[in-house]
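Heads up: the structure comes next, in structure tokens.
A protein chain is absent from this complex, but the other protein chains hold their places.
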Amino acid sequence: MNFRKILALITIILLGIFILQAFLIIPEKGEIALNNFGKADIENRTAQLYIDKSVNSTNEQVIYKESKDKESGSANIVTSIVANYRALDTLGEVTVLFLAATGLSAILYNKKHAKSNFILKEDSFILKNGIKILFPLLILAGSYIIIYGHLSPGGSFQGGAVIATAFLLKLLSSKEYELDENILKIIEVTAGVSFVSIGLYGLYAEGSFLTNFLETGTIANLFSGGIVPIIYITIGLKVAVELTNIINDLMKA
Amino acid sequence: MSLFYYTFIPIVIAFIAYFLNKKIKLSLAILNSVVFAYLFYQISRLYNQWNIPHETISYYMFDREIQLIFQLTPLSWLFIFMTTGAGLLIAIFTIKSQQEYVLRSSFHLNFAILIGSILGVVLAGDFLTLFIFWEIMTWSSFFLISSGEKKAAQKASYRYIILSTIGAYLMVTALFIIYNQIHTFGYNQVAAHLSGLPITESIILIIMLAIPFIIKAGVFPFHVWVNGAHSNAPKEFSPFLSGLMLKVGIYGVILLLYFVPLYNILKESVNYRGLPIFNYILAIFGCITVITGTILAIRQEDVKRLVAFSSISQMGYIIMALAISTPLGFTGGLLHLMNHMIFKTTIFLSIAAVIYRTKTTKMSEMGGLIFKMPVTFTAYLIAIIALAGIPPTNGFISKWVIYQALIDKGYIFLSVAAFFGSIGSFMYVFKPLSTIFLGQLKPEHENIKEVPFLMQLPMFVLMALILLFGILPGLQMNLINQISQLLNIQPVGFTLYSITGAFGKWNSLVIFSLFVGGFLLAFIIFISAKKSKQVGLMDTYTSGEYMDDPEAYHYAYQYFRPFDRVFDSFAARSLTVIYDTFAQNIVKLGNLFRKSIVTGNGQTYAFYMVLFIVILAFAGWII
Partner (left out) sequence: MIDFLEKWSFFGGSVLLILIGLYGVITRKNLIKIFIGLSLMDTGINVLLVSLGYVEGGIAPIITSTINNNSYNFVDPIPQALVLTSIVIGVAVLALGLGVIIKIYEKYNTLDISEIRGLRW
């Protein structure tokens, strides 16, 4: 423990004290914030409008398999936020992910075509054969998570991560396994362009970017939610491909 | 022609010509000569028209009216006349001398801007106008100095611009303090305001106003830029730098001492022999400048550095004479100002001619050029006779008046310094004479020719002026007495060829006749005496022994070594060393700061951010 570390520790403890102090004070209400844990006042938050699916329409009960033509037809409310109410944020996020993947490729470019130097002593039998079984299952699971993103927990990011994991395992299992980067690129570009085109069509049809222009259908049906599932599938493909790309780049580096 | 145009014509024409220069091949030197000749003609016609009204040029900046005021007085006429005259001569000189100089078009652009801005400074009718043109002058001369051929020119110009900037900041601060109180920059209003203030306040303001001028004049505590700038500037610019730029600083000093009647303001303050303490300190600074400049000039091996130090010491004379504030002192100062401009320009031009042919400034690498460059030699000889103060040249008269003024008031110390500087100037001007023009010709200089006629012409004109003013000082005295009248100083009695001092009268005509008679006598003896045998310069012998290396007899390096040895310790403690030490210590302090706080390590900066937030939180600004 030298002087530098002690100084850093003291400063950080002071900072911690001040941050925690912030939790103990809410001046306008006269109560400490700590006691508000678990008492999030959803009723008065914007979230309630999203839950009721009534930002622009009247407040009605939303009932499973019964309510029709609501504002946003997806049963998973987080999904309806990510892919509908705040889809523009998601577009930005996907762009960040894309930039990171591109930046990584650019940084590691000169080693791109070298063989993987990830040290594997020899191809493990269990890994190799286990993955042969697991790989299609993982792809299937990932696809399910993406496609059912608007009905059940999960969504495109999670599903994309699962698909990327499948490829990670495949890369780990065999030194010879090579991903075709052109196909990856085509999928990624198609997905990204579709996302933006859907948004632009919303601009053309409804007057604002990424607006829902399809029928929202009945809550909790597979074919419901308007553009939400379509956008979610494009995002899922994009995330899956980008994460795979990142893994591929890092393993080849 | 409006006074405003005198400053703007050279600048505008130079700019247009500079940018057309790429397309049309025209010599900027010739163009500048023509422009300066026209200005010179116009200015000479302005003589005696002192009742031209003030001119005001208004422009608007941020909804506020700003005025440029121009006025013509005998004093400013003297300066604009000298400036355009010297500019014209140097522009003519540069037509031929700059054939191989790469930066010549920017030289001429900056030179024209400099001339225009100096005209602006001296024609200015208030402090704001003066300051604006003062800054233009500083920057254009900075570019001129830094465009010197040597590498050291950059360092020298750096020193110059730093000192000038310090001065400019002081000046502008003082001006705005005053402006804040009286809302005008006019000379008379500022003077009246300064006399009304408490004595300490007005002294501080006056010192802040005086320092930029003293820096520009190269007086003692701030003389460190002069030698580097003069010796490293382009060879054609050195004459102007020494002849005019230093004098513009003197103009500022005159402005403060006489025009803004400092004497009246300070009369009640501490006195020494009837002289306000500020003036006396200025005179002491001048006296130190004389001694320092002289001693350091004697030591130099580089001819331009030598003449630069000589300039410093001559500036000391002028400051000393002006600071003692008597009619004789004022007259002597202005006389020496004019005469120094004439003979110092001549010296620098002749040296520029030598450099143009030999491509070196080291005195030990030259010698025996007297038969190769007779006109240059003659110009140099006459100019150094004037510099050393030997009749019948103009330098003698001005020095004579200054001695009279110093002795009349009984300033023993100043008088001793003045005499010391005079004797010393014999020594240092003899050094280049002996080592460049006399002695043995170097083998590599066998094929040197005299410089072209266009380069000789300015030297001829200046030589004629030196002798003319040496014989007829009344020509200058006429103007100086008009200036004295303007500034309420009692005029000094004079006729066309005589000046009345404190202890008698100087009649230059008698002395000139004596000199002519003496010369004729010597010439008659010379031609009637037995002809001596002509011996070649390399035909040396020692007791019949054959010499391998005849060069060894040319004693050009460390010429005054025994004298220099006495002052070795003095030179080692020069002010430059002190300033440099100061600068190095500041750099060390900065390094300390840099190494301990600005580590260049990202983690440290992250720590600073956390610390900053913690401090903000402690101070109660964020939580």
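A and B label the chains in the order they appear, each numbered from 1.
Going forward, contacts are C-beta pairs under 8 Å (C-beta built on N, C-alpha and C of every residue); 3 or more make two chains touch, one makes a residue touch a chain.
Treat the numbers as computed from the prediction; the structure is a model and nothing was measured.
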Visible contact partners (per top-of-document touch definition) of the missing chain: A, B
Touch criterion as defined above, residue of A:Ile42, A:Val55, A:Ile186 or A:Leu222 at the omitted chain: A:Ile42
Which of A:Ile131, A:Ile145, A:Ile219 or A:Leu237 contacts the chain that the document leaves out: A:Ile219
For subunit B, residues in touch with the removed chain: 594, 599-603, 606-607, 610
Residues of subunit A (touch criterion as defined above) contacting the omitted chain: 4-5, 8-9, 12-13, 15-16, 19-20, 23, 33-35, 37-40, 42, 45-47, 50-53, 61-65, 75-78, 81-82, 86, 89-90, 93, 96-97, 99-101, 103-104, 107-108, 151-153, 155, 157, 219-220, 239, 243, 246, 249-250, 253
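Here is the rule we use: only the chains that are shown with their structure count from here on.
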Touching residues on subunit B, where the partner in the complex is subunit A: 607, 610-611, 613-614, 617-618, 623
Contacting residues of subunit A [partner subunit B, same complex]: 7-8, 11-12, 14-15, 18, 21-22, 25
